[in-house]
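Of the protein chains in this complex, all but one are displayed in their positions.
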Amino acid sequence: KRQGFPEVIFGEGKEASHIIDISRAMLSKGDNVFITRMEKGKADAVMSALPAFQYDEISKTLFMKNKAFEQKFNDYIAIVCAGTSDLPVAEEAAKTAEACGVEVRRFYDVGVAGIHRLFAHIDEIREATVSVVIAGMEGALPSVVGGLVSHPIIAVPTSVGYGANFNGLSALLTMLNSCASGISVVNIDNGFGGGYNAVLIHQIANRST
Amino acid sequence: KRQGFPEVIFGEGKEASHIIDISRAMLSKGDNVFITRMEKGKADAVMSALPAFQYDEISKTLFMKNKAFEQKFNDYIAIVCAGTSDLPVAEEAAKTAEACGVEVRRFYDVGVAGIHRLFAHIDEIREATVSVVIAGMEGALPSVVGGLVSHPIIAVPTSVGYGANFNGLSALLTMLNSCASGISVVNIDNGFGGGYNAVLIHQIANRST
Amino acid sequence: KRQGFPEVIFGEGKEASHIIDISRAMLSKGDNVFITRMEKGKADAVMSALPAFQYDEISKTLFMKNKAFEQKFNDYIAIVCAGTSDLPVAEEAAKTAEACGVEVRRFYDVGVAGIHRLFAHIDEIREATVSVVIAGMEGALPSVVGGLVSHPIIAVPTSVGYGANFNGLSALLTMLNSCASGISVVNIDNGFGGGYNAVLIHQIANRST
Amino acid sequence: KRQGFPEVIFGEGKEASHIIDISRAMLSKGDNVFITRMEKGKADAVMSALPAFQYDEISKTLFMKNKAFEQKFNDYIAIVCAGTSDLPVAEEAAKTAEACGVEVRRFYDVGVAGIHRLFAHIDEIREATVSVVIAGMEGALPSVVGGLVSHPIIAVPTSVGYGANFNGLSALLTMLNSCASGISVVNIDNGFGGGYNAVLIHQIANRST
Amino acid sequence: KRQGFPEVIFGEGKEASHIIDISRAMLSKGDNVFITRMEKGKADAVMSALPAFQYDEISKTLFMKNKAFEQKFNDYIAIVCAGTSDLPVAEEAAKTAEACGVEVRRFYDVGVAGIHRLFAHIDEIREATVSVVIAGMEGALPSVVGGLVSHPIIAVPTSVGYGANFNGLSALLTMLNSCASGISVVNIDNGFGGGYNAVLIHQIANRST
Amino acid sequence: KRQGFPEVIFGEGKEASHIIDISRAMLSKGDNVFITRMEKGKADAVMSALPAFQYDEISKTLFMKNKAFEQKFNDYIAIVCAGTSDLPVAEEAAKTAEACGVEVRRFYDVGVAGIHRLFAHIDEIREATVSVVIAGMEGALPSVVGGLVSHPIIAVPTSVGYGANFNGLSALLTMLNSCASGISVVNIDNGFGGGYNAVLIHQIANRST
Amino acid sequence: KRQGFPEVIFGEGKEASHIIDISRAMLSKGDNVFITRMEKGKADAVMSALPAFQYDEISKTLFMKNKAFEQKFNDYIAIVCAGTSDLPVAEEAAKTAEACGVEVRRFYDVGVAGIHRLFAHIDEIREATVSVVIAGMEGALPSVVGGLVSHPIIAVPTSVGYGANFNGLSALLTMLNSCASGISVVNIDNGFGGGYNAVLIHQIANRST
Partner (left out) sequence: KRQGFPEVIFGEGKEASHIIDISRAMLSKGDNVFITRMEKGKADAVMSALPAFQYDEISKTLFMKNKAFEQKFNDYIAIVCAGTSDLPVAEEAAKTAEACGVEVRRFYDVGVAGIHRLFAHIDEIREATVSVVIAGMEGALPSVVGGLVSHPIIAVPTSVGYGANFNGLSALLTMLNSCASGISVVNIDNGFGGGYNAVLIHQIANRST
């Protein structure tokens, strides 16, 4: 566990009882605990044992705040995506950052097919320390944002789409081949990784020297 | 051969002598002849037999105008791409259209990583009948243009790039998955196909009823 | 929204309540509304709130006509496919065009394995402004039609088939590699895209100059 | 070695001296010898040692007839392809059959983009015992022929094409997914395999019972 | 419909009522009717309307014999596979041949990992006119059989296996790359195609000249 | 051009004369200029026109320092890789950072198969602001480093290897699937991207607030 | 059946009744019987007929010990993996070895992202005859272990992960490309194969000469 981060559990493929056990051990050490990829049913089972957990249905995350955040920040991370279908991944990124006590600002209706909506918000995005840009289908959004801002971008491809998107492969390749510089990429649908890398960068941007 | 089109020869894999023979047959019928994918050496060999051919080194095409174009058009096709590396494919599209007597306007420095350059020309692009948008690497340009214009777009992926672009697969998938509507796609590096489809559409836009 | 087109909603992955909200906003502006990829259950939920929607079970589309179509056309789009299994995609294309007020003619039993059936209709196909040709499995139909007509063809690969068709990859590659010219391609199962591109071309064929 | 067949050597990757040695051994047993995939230089080296070999430059095969063919046939195999680029593979098939003493008839300008040329020859193709149908790019020709004839078809995909044909993968998948029945497929560019399977079928069609 | 073959319906993706309609039309013309890819439920629905259909649960085929077979044969087709898991595909091939009035002999426990079982039957396999060899997992069986018999082999890859067999891709590639000659390949799990091609060859082996 | 960065030219596919022209324009504005992917011959051509360029043969980069670096930093970036074969990519990353005036420390013999060498340097790696970790073949190094340091890691897969590494695909997938958190990935062989992203992060770590 | 091994049945795709029949035949010969890939329901059905079978829910294996193991060994096989999600595959390997009378030692919490846990056990792993190393996601564990031990390693990739792990392809490629020597690989999720190969090696290490 890195400084400033909660304990994190990857919920997928773990049984509720097993998650409860791990969580109890972590909580007993006074840590904040953040759990990803929790379907509602399993989350409910965990919460009936540990009711202080808060469940977020869109990102499918559980969070329990056991102690105050370790650091205070003045600036924020921008979470940028195109709309409805990418929301679960975008919110996984956002909740991850918030579970570290970092402010996020959401820009959720700014896909490349309607680029004026991106322009309407570009100044506020530019002032973030770092952006997490989420996109499915053709995955072009990080390239466009990357050409407009000068901070680092963590690009998160999603599996949203059909046919020749091959479960996110299309968006993944797009992002890896971006001609805009300052973009690095995490796994398909890995909102957690997007948020986590952004927080790491945000923290060192705010370190006291 | 469709009306208004020259006779077309796909030069790749054909020997100069064979091309000369086919060309002679076509020329004897009074046709215009357009040949694609001609390396300089082979083009020179053809031109020493048939010196009325004009060679274009960037698009690697040969053209011989044997008779006047069949139709007069008032409007133009926009050929849009990001820059240096995609030029051979863009010019193959442009020369194809010009070999059909159609005016093209070139917008060749407008990649998504510097989107303001696209905006500087967007009004002139918008007024075209149809656009051919060429892009390699991540291939995001057609999606962005598609969101800004309302005419049909023929998207041409190129094999420009390296690594995870897998010889144009990345750009191809991007274009097939575009969330902008009004985009259809031809084969990787198929500038000819881009230009040809654009001319077909341009012609029916100008048909006299 | 382009001129002459209804407002379009991509239904997949959106909840009924969300679709009802968006639809209401659009309807209040007097627009026609067209929704694709609606399973029957979800369509029923939308229609119990907004009963003026018409559901089409084969194409899985909803349409509500709120105002007269903006333009009158004399000619038609040909929708060409081989038979039973490709019908849902073909009808998605057809309904898209009809939701724009464009006449379509359906040629639905003309696969390449029984090419005489195609020949029986070829004259009527030839007189269309543009064809949408849908095919799964080996996807050869657009190549054959492309050799017989001189208007543009929008080719739509479908995921119909099994084994080495790899969910439509086979038909997609076939269409991208067609040796017939005048063919451009949209995503696997993207009947909407096929119809939409055809309408765009059809409109400019009918623009008043 | 099957009855009626020459000894066959796969020339690729073998040195001339090694090929000469194997050939001598075979010739000493009185066999006919057929060698595939021989570049001109290597073929010349073999022929300077064994001048009775005949080299065919298009198919890149060597043949030496050492004894009379074992069987006399009244009928023929049809070799069908679209044109210039597929010729080397088509001729590898043809020479393979001829090296077994089987008559072949060549139909070499009948691609699907100009289907009337196929129709001009269809009766003569229909009367063959079996067809070998060779195609690159989209590989649609076997499907169309398969719908028109009732004998078995051996389909041979070629690597001819570029971009999304992925070195013959496109044509291979097309042929495996054909909706016409009576088609089976060999490896990409395997003209030998096409000819060989056709001869096997041709032989049993002519067995004396 | 080829001579000697029943009318064939590909049942997958068709509704029972639609299949009943097509069948009725065929039966009224006096044809035999053979239907593949019928799950039990759908088959039951068809049989309650048309009780003369016979259902085979392993191959998932329906057959109705309406008239005598057109030809009498003295010889047989060998159907060869390794065991339990490939049985549905092997039986689809077998039932296809039997629906054409052709005798099949089944060799169903002869995988390459226990090659002595193959040897125990090899003489009887050798005397067949043609073999259909079915294999999943590594798909090596056709290569081994191909080295031991001299008649043509139709190889059918199956999707049986897991992990790196990628739903039959492994077996498909194995068969296409076989170093044994005399093997041609059909689509993954295409037992019907295997049987059909074998019958075509078997018929011409038995044609009266 | 971002603040603190030189003007950057992607040399691949551009002719020397074209590069000289672009460079002259940039130099006239007083910028530092950095050029990647320059084969020696082309670099020599550029240097004979512009002798102030410095060529580095391993990374194949050219650099001309025209003015002092804009910022002074106290800390450094770690460049970590396994050895000989990955050096060109590692040095492209290193030279990119140095062209921005950022100190790099090189850890070039620390592959996972001899993990004690990594441990010998781990403290100095830990104290970097950010690491660029380069690996070919199986690409496991970023995962191991990621588990040992708490700053962000930019992972760069290389195409070094053979067979089932599929030109870098293996290392790319490894890095995208890393179970260590804090890792983001750039394109195969994209040393420039690795260095560039690291500098961006390094800069914000050193911004004056 | 090899000496020292039980009879093995691959349970997947076989019906309970069929498994009971095969088991009875084997048991009547006095063999030990080991069955893999048995879902709980099917295992219960088998056990109600043959109650002496022991079911293990994690590895989904059934075992019946009918006679004493044939050999006594002093040493052990190490089974090494990272944690929760890979357990079913690891236990399939372990149970396979135990069904041959070989001792296994389990090292189940030693993933590369927390490499100190591996180091805590490395001496005990080193003393094994052979290791089976199981990993999903990036699959880096065998490379790291391979660099630390000098006995052979059987690497088992698992399908655990999501997105760009492509159902185990990522881990598989990683292991095949390992720069550590002494590693060979079995199919994705093939715990049985991992255990089986390890036992084979273990046996020859213990053969009496």
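Per-chain residue numbering starts at 1, and chain names A, B, C, D, E, F and G are given in the order in which the chains are listed.
Methods note: a residue touches a chain if its C-beta (ideal position, glycine included) is under 8 Å from a C-beta of that chain, and two chains touch if they have at least 3 such contacts.
This one's a predicted model, so the numbers in the text were calculated from it and none came from an experiment.
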item	value
Chain not shown, its touching partners among those shown	D, E, F, G
Residue in contact with the excluded chain [from E:Pro88, E:Gly101 or E:Gly146]	E:Gly146
Residue of E:Gly4, E:Pro88, E:Gly101 or E:Gly163 touching the missing chain in the full complex	E:Gly163
Touching residue (missing chain; options D:Val33, D:Leu62 or D:Leu172)	D:Leu172
Missing-chain contacts mapped onto subunit D	12-14, 18, 157, 159, 167-169, 172, 187-190
Those residues of subunit F which, in the complete complex, touch the missing chain	84-85, 160, 162-165
Interface with the unshown chain - residue positions in subunit G	2-3, 8, 129-130, 150-152, 154, 172, 176-177, 181-188, 192-193, 196-197, 200-201, 204-205, 207
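Going forward, only the chains that are shown with their structure count from here on.
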item	value
Interface copy of A-F among C-D, B-C or C-E, judged by whether over half of the contact pairs recur	B-C
Euclidean distance of C-alpha centroids - subunit B vs subunit D, Å	36
Length of the line joining the C-alpha centres of subunit B and subunit E, rounded to whole Å	48
Gap in Å, rounded to a whole number, between the CA centres of subunit G and subunit C	52
Residue numbers of subunit A (touch at least two other chains)	163-165, 169, 172, 176-177, 181, 187-188
